[in-house]
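A single protein chain has been omitted; all remaining protein chains appear in their positions.
Let's look at subunit A:
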Amino acid sequence: MTATSAPEAALGVLPRADGSAKYSHAGYTVTASVNGPIEAQRRDEHAYEAHVDVIVRPAAGVGGTRERHLESILQSSLSQIILVKNFPRSLIQIVLQVEDSPENDYVNTKLVQASLNFAIMPALMQTAVLALLSAGVPMRATATATAVTIAQQDGAKRITVDPTPRDIETARSVHVLAFTSHDELLLAESEGDFTVKEWDDVYETAKAICCRSAPAKEGVAMVLDDEDASGPDMRQFLRSAAGAKVAADLHWK
């Protein structure tokens, strides 16, 4: 159970897909492929916009209602940022394959009927955005996502970013928030009991992670302090992952 603190990503990992990405963070590893715009089936065809098809496949077992639920959430939020009006009557297909998810050492899991955890959402979202970037699908903004839990501990409430399965089990509420690169809230999903005040706190925490405008940082010590305080800077990460891929592609051999 080594949950890496820094997210890792690789773009263009699958040779045959239009775009692909592999992303791992907080114990979750997801590979995504994007094909599109391609020919849509008659039943999926929209006259004025592209149909965004999201398929989530669990690592073990067959997908059930939970996977369909995640798919529908992702589908509606990704349709918001992809310029779907540019490709009428076509299909943009996003396949998300979960490779690894953190296990709870204290519980024996049921596996034949896969039930993906809510907290996998940010990893799925992030991988999908990276794969879309890699496929060159036009988007109006990129998106960054994070998961936050609130737990009641010794009378005080504690906010945890990127929770482990153990954190989720003990938490009172789990929240997944995503922001676009224009600092707009794209997705807010919550599970459990919480007050409006708590949600505001969660919003601030998530926004700090997703929408940190990278200032010119001076000195290593300051950077380290910053990381410890509020988790990784997702937007900077997304930018550097895409930047590294472009630099590698344009490198004259």
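As a working rule, a contact is a pair of C-beta atoms (placed from the backbone, for glycine too) under 8 Å apart; a residue touches a chain by one contact, two chains touch by 3 or more; residues count from 1.
The criterion applied here is as follows: contacts and distances are computed from a predicted model.
*Asks:* Which one, "Exosome complex component RRP45", "Actin-related protein 3", "Translation initiation factor eIF2B subunit delta" or "Leucine carboxyl methyltransferase 1", is the UniProt name for the chain you do not see?
*Replies:* Choosing among "Exosome complex component RRP45", "Actin-related protein 3", "Translation initiation factor eIF2B subunit delta" or "Leucine carboxyl methyltransferase 1", the correct UniProt name is "Exosome complex component RRP45".
*Asks:* Where the complex has a chain not shown, which of A:A10, A:A59 or A:L185 is the residue touching it?
*Replies:* Touches the omitted chain: A:A59.
*Asks:* Among A:I38, A:L83 or A:A248, single out the residue that touches the unshown chain.
*Replies:* A:I38
*Asks:* Which subunit A residues touch the hidden chain?
*Replies:* Counting over the whole complex, subunit A touches the hidden chain at residues 2, 14-17, 29, 31, 33, 35, 38-39, 41, 55, 57, 59-62, 93, 95, 97, 99-100, 103, 105-112.
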